[in-house]
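With one protein chain held back, the other chains of the complex are shown just where they sit.
Letters are used for the chains, namely A and B, taken in the order the chains are written, and counting of residues starts over at 1 for each.
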Amino acid sequence: MSATTNLPTTPRGAELPPGVPLVLDATSVSVSFRGKGSRYNTVVDSVGLGLEQSQVTVLLGESGSGKTVFARSITGMAPRGARVAGAAVFSGQNLLELNGRELRKVQGNRIGMVPQDPNASLDPMRRVGGQIIETLMQHGKAASKTAAKARMLELLELVHIHEPERVAHCYPHEVSGGMRQRIAIAIAICCDPELIVADEPSSALDASVGVRVVQLLDDLRERLNTAILFITHDIGIAALIASKPNDRVAVMLGGRIVELGFAHQVLRNPKHPYTRALLAAEPSADVARGSLAVVPDEVRTQRNWGPLLEVEPGHAVASLIENPTDQKGGLA
Amino acid sequence: MSTVLSAENVVKRYGSFTALHGVSFALEKGKTLGVVGESGSGKSTLGRIVMRLMTLDSGKVLLGDDDLFALSRADLRVARRRIQLVPQDPRHALNPAMTVKDNLFFQLRAQGIARSTWNAKAEELLGQVSLPADYLHAYPHELSGGQAQRVAIARAIANKPEVLVCDEAVSALDKSVQAQVLNTFAELQSSLGVAMFFISHDLAVVEHISDDVLVLNRGTAVESGKTRDVLSNPQDPYTRELLEARHSVSAL
Partner (left out) sequence: MTNSSAATPSVASVPVVRFHRRSMLSRLPMRSAVALGILTAIVVIVVAAPILPLADPLTGSLSDRLLPFFSDGHVLGTDSQGRDMVARLVFATRTSLIAGVVPIVIATLIGLIIGTIAGLSGKVVNTILMRAVDIMFAFPGVLLSLLLAITLGVGLPTLILALTVVWIAPVARIAETEVARIRDLDFVVAARASGASLPSILLRQVTPVSLPAVLAYSTSLVGANVAIAGGLGFIGLGVPSPEPELGSILQEMQVAVYTDPSLALAPVVVILALSVLFPLIGDGLREAITGRGSDA
C-alpha cells in the first residue's frame, strides 16, 4: 500500500471541493467508557467525518467497531457513562457542548433518528397517527391539529404506506415489522431534518423487506435534500444505499476509520484488508460451500492502524504501523 | 437416495388462523433443504413441527421411516437423537447460568451418552467448531455472537444426528461472522454427512448453502425444487419478488 500524498492527520481523507457546506462536521471525536477500576476503555478513537447535504455516508463495520457509539455521540446522544472528546459542529453549534434543553431542540427536529428496532421510536400504547401528530406539534411544525393531521397523512404516503388513514388508526403491534420501520422513518423525517441517522434500519427485518426500506431512504434523501448517516454491518446494504456518485463509505474497525472514500471506490476497489475480507465474505451461489472468505483474526483484532492516507483522489486507507511507538510513519 | 426427513400435507391452525396450509417436502441424506420466506410465512412453525416441539392439526412427519407423531414417549426420546436444533438467537441459545461445558454436558446426558466420555467429547465438539478447549469454562455472556452460535452447533452435533434443523441460525449475526458460521455448517455436513433443514429469510444465504429450496408464502409452499433451477427460473410471482430484492443488493 503506497501513499501518493500524505495529508495532515485530519482523518477525513478526501479533499472536499471548496465551498461545500457541511451539515455536520465531526473532528477528533473520541468516546470512552469506564472499565474496571479507574481505567477507561476507548471505544471510538479520534475519528473525524464531514457530512454533506443530500449525501449518504455509510459507516460500515461489525458489532463492536464503535460505529453506533460514534454516530450517537456526534449527534449529542452518547450513551450514559460515556466520556466524549472532540467537536461535532452542526449549523455553527458544537453539539458536544450543548446542554439537554438545547440538544432537544435539535434532536427530532433537525436531526432525525431511525433506529434498528422501530419499537424504540414507537410508543406501543398509542396509535400511529397520534404519535406523528404529537411530534409535529411538539416541534412547532404545524399551526393546528388539523394541519398536523394533514401533514401526518402526507408523511405516511411519502413513506409508501398505501392506506394512510387506516394505518394512522392502528397501534404499532397491529402492523408488520416493515411497516413499523416505515412509520419510524416518517417520524424521523416529519420535521424536515437536515440530517437523518439510520442505525441498521434493515437488520431486524426480513431481507426482502429490509431492501425496500433502504430503497425508501435512498429515495427520500433526494426528495428532501437531507444528509444521511447510514450505519450497517452488511456490505450489500451499503452498496444499495450509497447509490449516488457523491455517496461515501467509511469502514470502521476497532474504533477507527480504516478506509474512507466514495462508494464506488471503496466497494469496487477496496484497499484495506478488512474491507476486502468483508466483500469476499458475501454468501452467494458462486462460492463453494465451506469456502466463504473469513476476516482473518489478526486483521479484526488489530489496533495498530495509522492515520488515513490518500491512495487515490477521494480515497484514503489506514495502514498498519510496524512499530506502535512510531505513530507518524506508515508502511512505505 | 434415502429420505431422512419428510412431511406430507402438514396443516397447523391457531384458532381461526391457519399457519400452514398443507405443506410437504422431502429431505435427502446429507443434503440441505433451504426453507425460505418472510416473517409470517410459517417457516419457523414448520421447523418446530418437524421436531415435534409443536403439535400439528393434520398431516404426517416422517423421520426416516418413523411416523414422528405416532411414536411413544420412550421411542420419541430415542428418535430425538437423530434430529437436533440450532436456534436463532445466539444470546439465548445457551443457558446463561451454566458454563459452555455444563451446557454441553446437559446435552450429552439427555442424549444418553456415557458419562465417562463426556470430558473428552466436550473438548472434541468444540474442536469441531474451531473453538479452543479453554472456552469450556466460559459463560455464554462472555462469548461473542458467532462464538455462542458455534457452541450451539457443537451441542447440536454432539450425538451425530442425521438432521439439523437450523432456524434462522445465521440471521442474527454480522455478515462477517455469518460467513464463518456458514463455513462451519458446510464443513460439518461434509464430515458428518448430516442433512440440514435450513430456515432463513435471506435468499443469498439459502442460495449459497442449500441443494434444494422450499419457498413459503403465508403458510403455503408456492415453489420447490433444486435451488439452482428455482432461483434461475422462478415460476411463482412471490419467488420472483424475493429474487428481485436479492439482486438489487448484489450491485457489487
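The rule we apply is simple: contacts are C-beta pairs under 8 Å (C-beta built on N, C-alpha and C of every residue); 3 or more make two chains touch, one makes a residue touch a chain.
This one's a predicted model, so the numbers in the text were calculated from it and none came from an experiment.
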| item | value |
| --- | --- |
| Of B:Ser2, B:Asn95, B:Ser191 or B:Gln235, the residue in touch with the unshown chain | B:Asn95 |
| Residue of B:Gln107, B:Ser171, B:Gln189 or B:Asn217 touching the missing chain in the full complex | B:Gln107 |
| Listed residues B:Thr32, B:Thr45 or B:Thr184, member touching the removed chain | B:Thr184 |
| Contacting the left-out chain in the complete assembly, out of B:Arg155, B:Lys175 or B:Arg246 | B:Arg155 |
| Those residues of chain B which, in the complete complex, touch the missing chain | 51, 53, 76-78, 80-81, 83-85, 87-89, 92-98, 103, 106-107, 109-112, 129-132, 134-135, 137-142, 147, 152, 155-156, 180, 183-184, 187 |
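Heads up, the rule we're going with is that only the chains that are shown with their structure count from here on.
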| item | value |
| --- | --- |
| Residues of chain B that touch chain A when the two form their complex | 38-40, 144-145, 174-180, 182-183, 186-187, 189-190, 201-205, 207-209, 227-228, 231, 241-242, 245-246, 248-252 |
| Touch list for chain A against partner chain B, complex | 62-64, 176-177, 206-209, 211-212, 215, 233-237, 239-240, 267-268, 277-279, 281-285, 287, 289-295, 300 |
